[in-house]
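Every protein chain of the complex appears in place save one, which is left out.
So that you can tell them apart, the chains are marked A and B in the order they are listed, and the count of residues begins at 1 in each.
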Amino acid sequence: MARIELKDLAHSYLPKPGGEDDFALKTIDLDWDDGGAYALLGASGCGKSTLLNIISGLLEPTRGQILFDGADMTHAPTTARNIAQVFQFPVVYDTMTVRDNLAFPLRNRGMQASYIKDRVQQIAQMIGMDSQLSRKARGLTADEKQKISLGRGMVREDVNAILFDEPLTVIDPHMKWELRTQLKQLHREFGHTMIYVTHDQTEALTFADKVVVMHDGRVVQLGTPEELFERPEHTFVGYFIGSPGMNLLDAKIDGNMATIGSHQIPLGAGYKSPEGHTQIGIRPEFVTFTTDASGLPVQVTQVEDVGRHRIVRVGFEGNTLCAVLPEGTPLPEGTQHIAFMPEQIGVFANDWRVTPQTGGAS
Amino acid sequence: MDKPQNNRAWFMVLPVLLLVAFSAIIPLMTVVNYAFNDTFGNNAFFWVGVEWFKETLESDRMWGALQRQLIFSFTILAIEVPLGIAVALAMPKKGVWASVCLVLFALPLLIPWNVVGTIWQVFARIDIGLLGYSLGLIGIDFNLGQNASAAWVSVIMMDVWHWTSLVVLLAYAGLQSIPDAYYQAAKIDQASRWAVFRYVELPKLKGVLLIAVLLRFMDSFMIYTEPFVVTGGGPGSATTFLSIDLVKMALGQFDLGPAAAFSIMYFLVILLVSWAFYTIMVNLDREEERNE
Partner (left out) sequence: MSTSTVQPTDKAGLRRLASYAMLIVYLLFLILPIYWLVNMSFKPNVEILNQLTLIPQNPTLGNYANILTDPTWYMGYVHSLTYVILNTVISVTVALPAAYAFSRYSFIGDKHLFFWLLTNRMAPPAVFVLPFFQLYSSIGLFDTHLAVALAHCLFNVPLAVWILEGFMRGVPKEIDETAYIDGYSWFRFFTRIFMPLISSGIGVAAFFCFMFSWVDLLISRTLTSTEVKTIGVAMTRTSSATGLDYGTLAAAGVLTIIPGALVIWFVRNYIAKGFALGRV
C-alpha cells in the first residue's frame, strides 16, 4: 500500500504536442493518500481513463512524475508498480476455471500453493462465487465475470492500489448496488488504496471518501461529497454534481450584491469586483418561493414529482432555473417570485469559484 | 440468433440451388453411372456393380496416392499452422506497416496456381534461378525433379510459400479482435509471454484456426496444379497425389470406370472430413453465442 503522488503530470496522445488543445491531460498535481477510497468523476472524454492508465503504467506520461511512497515510478513497467486494475468490461480467462482465474496473479508471482488455496477461497467467499469455483469462466453471466475480475483485483494483499475503470458499466442495476456495497466493505476490511473511475455521480458519491472531479483534462476539484455539493470550486462541478445541477446566472458582482439586469440579489459575503465572466451559482435545494416582491420574478413552466421532493422549473428572462420543493409545500403556479439563500450563493469568475473578501459562509 | 420460420425463403435460394445442381449434381450422376457400368463406347453401358470399386480398392495405385496425400496434407499443416501463428504474432498490430505486411502476405494467394508452379520452377533452377544457383554455390546440387526427396521438398516448400499467408491473415484477424484490456490485465497479473499466448490469444484464435485448418486440409487434399506444373507427379509417382492420379486416369488413360469409382471414394472422404469440421464449427459458434 502506498501514497501516490502525481507531479506536474501531462499527457498527449500526439507524438509532438503543440498547444494546450493537443493534451488529453493538462497539468495535474494530485496526492492520493494511502488507504483512501477515491472516485475519479467526469464526463466521457475528460481524461480520467488516461490518468488511470498512467497510474497503472499502461501509458507513459508526456511530462511529469508519478511517485509511489516517494519513489519515482514514472517509467517503471506495470509489473513493477504492483497495482491491480479492474476494467470496464469483464476480463476473464475464458478457458480457466473460476479458481484458476482468481489464483492466476498469485501463481504468476510464485506464491505458495497452500497460501493461494486459502486466499482464493477467502476472496471467492467475499465475491459470492465460492460455490462455482470449479466452473469454467466461459458461460458465466456478465455480472459473474465482472465479479471474478473484481476478485482478481483484490486477491493480492500487498498491492499499492486497486484501480477500477468504470467497473459496473455492464452490470444490472440491482447488482450494481450490491457490488458497490461489497467493494466498500472490502475497502474497510483491507484498507487498500482504491481509485474508482466513473461518470456516474451516484456511484462516485456513494463509494468514495474523496471525489476527484475532472473536466477537459484537468482536475477541477478534490473533495468530500459534501464539499463538492456545498462549495463547488468550478461551475462544472456545480453543474455535474447534484440532480438537478446548480443554477448558474450571469451577474455583475459588486461588494455583497449581485446585479442581474435590473434585479439585485444579496450575497452572503463581500467580494472585490472579480474580473472576467462573472456568474452566481445556487443549488436548487436553496431556492425558495417567496411572496416578497423583491425576489426574482419568474414563470413556472414545469413541475416534476420525483417522489421525495418535487423539482420546479421556472423561466427567468430567458434562463431556466430549478428549485427543489420538499413534499407537502403548496405548488406554485403562474407568475411567482423566488429568493436565494444568500449564504449558499457561490460566485464564479471565468468558471472558477471566487473567495469572498469579507465574512460570510461562502 | 432467432430467425423467423419462413418457407418462402426457399424461393430466394432457388437460383443458387438450380445453378449448383446443374454444375454439381448432374456431373455427379454421370460419375455414379460410370462407376457401376462398363462401356465399349457408343454409349452402350452394362452393369458391373461394384467391380470398379473392388478393382480400385485392391490396386496399390490408389492406396499409394492416398498415403502420399495424407503425408503431404499433414506435413504442410504441421508447418503452416505454427508458422502462420508465429508470423501473425510478430506482425505490427496497426499502422502503415501492418497494411504493407497484409498486402505482401496476400500476394502469393492471388497468383494463379500454375504461375506459382512456374515461379518456383524458375526460381529453383540451378542455371538460371536465384535459389538453385545460391544452393549450388554452397555446394548443394539441387534440382527439383532429380529424385523423390527433392521433389517432395519442392512441393512442400512451394505450398508453404503459397499458403502460409492464409493462416497468417486469419490468425491476424483473430488477434485483432482481442480487446486491449485483455493484454493490460495480463500485464497487471504479471502473466508470462507464454501464459498470454496460452490463456488470452489461443482461446480467441480457436475459431479462425479451425477455419484455417479446414481450408488448408481441404485445399491441400485437392492439390493439383502446382505439382502438375513443377514435377508432373514425378519422378515416378513420388508426388502423384489423389487429384493428379485421378486426372491421369480419367483424361490420360480414359479409364472411365475406375476413375469414377476413385472419384466417388475421394469425394466421400472429403465429405466426411468436411462434415466433421462443420459440426465442430457450428457447435463452437453456438457455444459462443450462448456466452454473449
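Everything that follows uses one rule, which is that contacts are C-beta pairs under 8 Å (C-beta built on N, C-alpha and C of every residue); 3 or more make two chains touch, one makes a residue touch a chain.
Fair warning: this is a prediction, and the values are worked out from it, not measured in the lab.
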Selected from B:V50, B:V115 or B:I140 as touching the chain missing from the view: B:V115
On chain B, residues whose C-beta touches the chain left out of the figure: 1, 3-10, 12-13, 15-17, 19-20, 22-24, 26-28, 30-31, 34, 83, 86-87, 89-91, 99, 101-115, 118-120, 122-123, 127-131, 133, 161, 164-166, 169-170, 172-174, 177, 193, 207-208, 211, 215, 218, 221-222, 224-225, 228-229, 242-244, 246-247, 250-251, 256, 259-260, 263, 266-267, 270-271, 274-275, 278
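Note that only the chains that are shown with their structure count from here on.
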Interface residues, chain B side, partner chain A - complex: 179, 181-182, 184-185, 187-192, 195, 199-200, 203, 287, 290-291
Partner chain B, residues of chain A touching it in the complex: 53, 56, 58, 77-79, 83-85, 87-89, 91, 93-96, 104-105, 108-109, 138-139, 149, 152
